[in-house]
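See structure below.
The complex appears here minus one protein chain, its other protein chains still in place.
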Amino acid sequence: MSQLLQVLLSGLATGSIYALVAIGFTLVWQAAQTVNFAQGEFVMLPAFFVLVAMGYFGLPFLPALLVGLVLSVLVLGVLFKKLIAEPILPHGGITLIIATMALGIFLKESVKEFYSAEAQPFPSIFPNDPIDIFGAVVSLQDLFNLAISLGVVVVLTLFLNRTRTGRCMQATAQNPAVAEILGVDVKRMILYTFLINAALAALASFLITPVYLAKFSNGETLGLIAFIAAIVGGFNQIRGALVGGLLIGVLDNLTATYVTAQYRAALPLVLLIVIIMLRPQGLMGTSEGRSV
Amino acid sequence: MSAPVLSVRNIEKSFGGIQAVRGVSFDVHKGEILGLIGPNGSGKSTLFNCILGQLAPDAGEVHVTGRNVSKMRASDLNKLGVGRTFQQLSVFPKMTVLDNIILAGQEHHGTMLSRLFGPSDAGLTQQAEQLISFFRLTHLRDALAGSLSYGQQKLVDAAMALMAGPSLVLLDEPAGGVNLTMLANLKERLVTYNAEHGTTFVVIEHNMEFVMSLCTRIIVLAEGHIIAEGKPEEIRANQTVIDAYLGG
Partner (left out) sequence: MKRWLRPLLLVLLLVLAIIAPLGQGNYIVYTLTSWLIFSIAAMGLNLTLGYAGQISLAQASFMAIGAYTTALLTLAGWHWVLAMPLGLILCFAVGLLLGYPALRVKGHFLAFVTLAFNTLVFLILRNEEWLTGGSYGLVGMPRPDFGLFSTMKQLPFYYFTLGITVIASLVMWGIVRSPWGRAFKALRENPVRAESLGVDTRRITLLAFAIGSVYGGLAGALITPLVQFIEPGSFGVGHSLRILLMVVVGGAGYFFGPFLGAGVVIMLPEMLRFTAGYYLIIYSALVIVMLVFVPSGLIGIGGRLREKFRPRREVRADMREGARLQ
């Protein structure tokens, strides 16, 4: 029983980070029709920005995190939008898929060549001490991760629903043409979406890299899981990506512990296929309309 | 009188509390050009989609030449001899006009396997060219359908609907967005085709002038049921119809 609780809690913690990545992915897909196949690498990269800031520029950890965040927003937000998403979007979805996949390879190989192919340790923001909850041994880090991620989701939801800008972003996601007529600065809203995605990816990176160690290949698994979480959860609400992320995190842990380690990666894949076939709008989605 | 080509019986359809169509019945006989008109919200689009199998009616049945088509797939309905045009975006833009029209006929020619091993055009080039010339599009035979003007595409759309020699053709707002000259052309071609082949047409349309001059009989819908039926002159003078349109 206590082991189950342990597995559940740790699954929720990892899942909440997946949720952040899934939310960013969903936002950009909804508002800008950009399916970012490099999302995994977007989560891999910010950690390396921090390592470079610390290693080559001698910054202490917290300022380095800030630098990492700013760089991520600039590179993975602004540059990504201007240099890749915008020019390629008019040419259709398939081209964008290939372009973002190529981008993922570019980022991955660049880190491998210019930094290192070896896994690097990454400091954790929170202490890693274990604490006891009803007999289950959970790390403090996991609990903090869970809290931070959920907190961010709450803030984001409030932002999108309660602020003017947020509602403009929602309008852009639902119907850009109409939004433009109503006076919404659609281009700016789309830019914000890319920026938010970059920030979310960076945050996810800082939370998850202490566990996985910083390695150029981190993007592969993370990316796929983010897609699956977003789709399983359902596109019509942020809640969908959240639920999807948590679900995948917990299921993944449960599978690995109780069923099979070899095929643990198969579960999210099968789930993806099943959901797409039976309920393409996802668990939380509604069949009509899109919303942020 | 022979059996009706199209028989619509007691069609009812509602969407979450709003009844779009409330018990509509009518017959269409061979050679007729029937117009279905009505003010906005009268239910004519819903009725049209029920007839075509795009929507499943809550009640009622649709019969084409005696066969119940209520749950048929679009491709099966087409094989039964029903053609249709679309309101918008109805051609294959990156294929030539000729290819568009050959496609419209090829699925009625032989089996899948015979089509794989048979000639590239399924033997339909001459027939397609005849139809192209009927619609006076011969000079555009090898042009990509997507490069044609809107009105020209409507003509190609009509040609595609007619290629397989259907007994019944349903035209979905054919006049929408077409200029006057092209409209007159389209109307004249449809009337001529109907006279030469006896094909039955059902037209759903907003453009009153177009409908009045094209159709042999008109059915008027308002608020989900039929309020008038008759020849164009009769409908034009019908007070109930005038009231319905003026918003009584």
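To keep things simple, chains are lettered A and B as they appear, and every chain counts its residues starting from 1.
Note that a contact is a pair of C-beta atoms (placed from the backbone, for glycine too) under 8 Å apart; a residue touches a chain by one contact, two chains touch by 3 or more.
Owing to the predicted nature of the structure, the values given are computational and were not obtained by experimental measurement.
In the complete assembly, the contact with the undisplayed chain comes from B:Gln54, out of B:Gln54, B:Asn68, B:Thr138 or B:Thr192.
Only one of A:Leu69, A:Val138, A:Val152 or A:Leu272 touches the chain withheld from this view, namely A:Leu272. Interface note for the absent chain: among B:Ile102, B:Leu155 or B:Val202, the touching residue is B:Ile102. The chain that is not drawn here is touched, among residues B:Ser90, B:Gln127, B:Asn185 or B:Thr200, by B:Ser90. What chain A contributes to its contact with the hidden chain is residues 29, 35, 84, 87-88, 91-95, 97-99, 101-103, 105-106, 109-110, 112-113, 224, 227-228, 231, 262-263, 265-266, 269-270, 272-273, 276-277, 280. The omitted chain makes contact with chain B at the following residues, 45, 49, 54, 73-75, 78-79, 83-84, 86-95, 99, 102-104, 106-109, 112, 115-118, 120-122, 143-144, 146-147, 160, 164.
Operating definition for what follows: only the chains that are shown with their structure count from here on.
The distance from the centre of chain A to the centre of chain B, each centre being the mean of the chain's C-alpha atoms, comes to 49 Å.
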